[in-house]
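For this view, one protein chain was removed and the others were kept in their places.
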C-alpha cells in the first residue's frame, strides 16, 4: 500500500460514539472502518446515510460524508444519491424498526432496482433510542414497554424477505463476531448491485432476551462450500429459525439500475440543443 | 337454504361498475358476489375497504358497508377495523400499485399480526387509473408511459413475498377463471387469519403485454394433492416464473391477533372502576 | 359588443374521443395563426362521466376560459343537459340526432344536426371515427383550411399506421363538407397569422420544458393526477439531456431520493399533487432542515383528500407554507399562465439552489391541462444560479457546513467534488453539523434558517410582479396563480364596457410575502378584491394577517376556474 493509503483513523470522526457501554453497534462500526481501509474508499467520495435510532448515529462517527435523514428513509435517500451520482460509494445504515418497520416498504423496490449501494441493518429486536418498545423482529415471547403482557405479533424474517425481494447480495453476521463482519462488509462493498448486510447487534440496555450470550449459542457459520447462487437453498436456510446462519447467503450478478439507465441513455441519444425539443411543439 | 337467504342481487349495489369493457376486474367481482352468497355473509356485518385505483372502485359496486380510503392504506385500515371490532367480516381490495408499491410496507405487518381479514389483490401489472405507468409487477420487457424506452426494475414476486411474510393463507387465481376464483374466495373467507387472494386481472386498456391470452398460456392449476402446509415447497413454486400456479398455495393455522389480545385481556383482568387506577397515583 | 372570439365546447362520455377531437382541433387552429385557449376536464374514472374540451380562439389575446359558449358540440344527451344553459343567446348547438334530443331549454337558440355516427359509418366501417367527423365539422367554423386539420390528424394517428390515418382523414373530410354545407351561419372569418413562430403547449408541458431548460438532472417521480404528464414527459425527454427520471414506489421515497440526489450535488425536481404533497410533509421538512435545494411542482386539484382528482382548485397554498411540523423555511411560488410556467420553474431552481431550500411551485389542474400558443422561449445565454461552494482553500478541519452567515446561506460542499466531509442532518445541529440541542444554538440556527427568507425577501423587491396600476384607480385586485388571465380580462371589460379603471397585482412569489411591493400597491386603493379558487380565502387571510386590511374576498370552490365574466360581475358589484 502506498504511503497515502487511508488508515482506520482517517475514517474515524472526532465525535465519540454515544452508544451505551457494551452496545452491539460498537461491534459493527469497528470492522466497518477496517473494511473501508481494505477497500481504500476515499472519504471524499463516500456517503453514509442513516435513519433514526441508536443505529442511526453511525455516520456521525465516520469521517466520510454523512446524511442523517428521517425515520425509515435511509434506503430511498441513498438510492436517489447513487442513481443521480453513480461515482459515489454509498452506504445506508439503520435499525430493525427503521428498516423493517416504518421503512420496510422501500426495501423491495431498492432490491428490484438493484441500486449499487450497501445497506447495513443493525438488528437488536428492539427500539433502542425510544427506550425499549417491541420491534418487527421481537420474538413472540418477549415483553416490552409496548407489550407489557406479551407480544401479539410473530417476528419478521428479514433474510427470507430479502430473498423474496430478489436482493442481489445478502449476508448475515453478528456484532459479536467482528472479524467475520469485516469480511462480509468487504464483499458487500465489492458486489455490484444492492447488497445487504444483516447484523444482529444486541441492545444491552433494553433487550434482555436476545443477548450476546443467547446469540452465541445459535450462530452457525455457513458451510465453506455454500452455493451462493442457489436461492431456494438460501430460502430453506432462512426458514431454519433455531440457528442463525451467518456468511454470504446469496449473491447473483445482474445489471444495476445505473447500468440499465446508461444503456437507455446511450440508445436514445442526445438532443443537440434545447431548440430541437422545442421544435416538436411548433 | 332458508327463504331469507342472501342472493347475488343482495350484494350488488345500484352503481354500475365503471370499468372498461373487458376489464379483468369484472372477472373478479362476479365470483366474489357468489362467494358471499355461499358464505351468507350479512351485508350489514361486512365491510370492504379499498385503496385508490381502478380496482379501488370495487366496494362501490357491492351493497355492503364500504370504505374507500387513500392510496395504499386499505390493508392497515381494514386491520384497525377488524382488531377494534372483530365481529365484522372485513375485506381489503386494491391493485398492484396500491398494494405492492405505495402500500407494500404494510403487508409484512398485517401478515405477522395474522389479522383475520381477506385481502384481494387485483394485479394487472400496470397503473390503470392513472392511465398506464409501470407498476411493481411490470416485467422488465414492458414499456409504459413512465418507461418509454425500457423498464429498469425487475418485477416483484408477490407470492414469494407473502410466503416470506408468513401470511397464513395464500391463494392465487386469475380473473379469466372466475369459477376457480369463487372457490378461492370461499376458502379465504373461511380461513381464520390473514388470507390473501392474489388475482391476475388484466387491464385491457393499458397493458398490451400481459393479457387474458398470454395468461391463459401459463396458468397451471396446482396439483390436486398439493400440500398446503409446506412453505418451502410453496416457495419453490413461487420461483417458477414461467408458469402461473393457481389454487391455495399455502395455509397454516395459528392464533389471530384478536385471539392473542383476547387471551391477554382475559389474563390481566379488569379494573372494577376508574378509581382503582387513579389510586396508583396517590 | 360582439365578441371577436369563437368559443366551442365539445362534451361527451369519457373515452368517446372528445379529448382527441379537441387536441387535433386545437393544434390545427393554432397553426392556422389564431390565439387559442384550450381547456380540458375529465371524469376521475377511466370510463364514463362527462369529458369536456373547450376551445377558445381569437385574433386577440385569449387569456382565459370563457364561460359562455358560441357553439356547444354535444356528443351525448348528458353533455347537452349539462351545458345547454351556457350557450349564448346568439350561440348554437351542434348535435347528433341519434344521440341527443334538444328540448325547450334551447330557448330558440339555433341548432344544427351533426350526424356523427351516421357520417362515420358512411365513410369508414363503424362509428369509431365519429370524433374525427367532429374535427372536420368544427375546423370549418374557425376558417382554417382543412389541410391543417388533416396534418394534425396524421400526426395524431401516426403510430397506428397509414390505414388508420387515411380512415380518420376521410372522416374529418366528410365532417368538413357537412359543416360547409349546413353550418354556414356559424362560420367565422378571422384575421389569421399562420406565419408566426409559436409553440402550442399545456401548462404541464411548459413546466417540464422549463425544468429541462433549467438543467434539471434528476427527477424522481410517482404518478398522480393532474401532475402525471410532467413526470411522463420528463421520463421521455430527460434521458436525451443525460439526466435520469426514475419512478419510485411512493411519494415519500420520491422525495427522499430527491433529497439524496440534491445532497449529491444534482438539480432535482419532482411533480405531484395534494395527496402526494401531503405524504411528502415529513421529508420536505428534512430538506428545509438539512438545507437541500429542490423544486416541487405541486399541481393543485380539487380537495381535500382524494377529492376531485381531475378538477381544479387553489387550495394548497397554506399547506405549502405551513404543511409540516415545527418552523422551517420554504419558498412558495405560483406561475400565472402557461408561458409563465416555463419561466417560473427556471426561477424556482435558481431560488432553491441559491437559498438551499425547497421551493414549491403551485400550478393547478386548469393551467396544467390548458394549452395555449405561446412565444417560443428563447434561452439566450443562460446562466443557472449555482449553490454557494466552499472557497477553494477551505480547511477540512473544523469546516462549518452550516456556518451562521449574514445572509443565512452557508457553503455546501458536494461529495466527490470537495474534500470536506460533513453531516447533513435533520437533527438540530451546530454550525459543523454535530447534534446540538442547547437553547442558544437552537435559537441561532432557527434564526439563520429563517434569515434566508429575509434575504430572499429583500432580493425579490427588485423583481417585477405582474401588475397594472392605471392612474386614479381606486379599486384593486390581488390574485395569484392561474386566475391571472380571467382577472386581466375582467379588468379590460370594466374599462371597455364601464369605463372603470381597476388596478391589478399578481405576485409570483407568495411566500415570503413581497411586502413592500404589496404595501405600495395598496397605498392609493379604496377597495381591494382578492379572488381565489378555494373555500376559505387562503391568500386573503395572509394579507389580512400581514397588512391589517379587510379585502373583499371572492371565493369559488366548484372545481372549475373563474371565468372573466364571473370576475367582471364580482368586481362590478363593488363599484
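Note that the chains take the letters A, B and C in the order they are written out, and that residue 1 is the start of every chain.
In this section, a contact is a pair of C-beta atoms (placed from the backbone, for glycine too) under 8 Å apart; a residue touches a chain by one contact, two chains touch by 3 or more.
Treat the numbers as computed from the prediction; the structure is a model and nothing was measured.
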{"item": "Among the chains presented, those that the missing one touches", "value": "A, B, C"}
{"item": "Contact partner of the left-out chain, one of C:202, C:310 or C:356", "value": "C:310"}
{"item": "Given C:396, C:527, C:541 or C:572, the one touching the chain that is not displayed", "value": "C:541"}
{"item": "Touching the absent chain when the full complex is considered, from A:7, A:131 or A:220", "value": "A:131"}
{"item": "Chain not shown: contacting residue from A:18, A:232 or A:282", "value": "A:18"}
{"item": "Absent chain, residues of subunit B that touch it", "value": "15, 43-47, 49, 59-60, 63-70, 73, 76-85, 87-88, 105-106, 108-109, 257, 261, 264-265, 268-271, 274, 277-278, 281-282"}
{"item": "For subunit C, the residues touching the chain missing from this view", "value": "43-45, 49, 273-275, 277-279, 281-282, 285-286, 288-290, 300, 302-308, 310-311, 313, 315-316, 318-319, 321-328, 425-428, 435, 437-440, 442-443, 446-447, 450, 534-536, 538, 541-542, 544-546, 548-550, 557-560"}
{"item": "Where the missing chain touches subunit A, by residue", "value": "18-21, 52, 54, 57, 68, 70-72, 101-102, 104, 127-131, 133-134, 136, 145-149, 152, 205"}
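Rule of thumb we're sticking to: only the chains that are shown with their structure count from here on.
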{"item": "Distance from subunit B to subunit A - Cα centre to Cα centre, in angstrom", "value": "30"}
{"item": "Whole-Å separation of chain centres (CA-atom averages), subunit A against subunit C", "value": "41"}
{"item": "Sequence positions of subunit A contacting 2 or more other chains", "value": "105-106, 108-109, 257, 261, 264, 268"}
{"item": "Subunit C, residues touching no fewer than two other chains", "value": "239, 246, 249-250"}
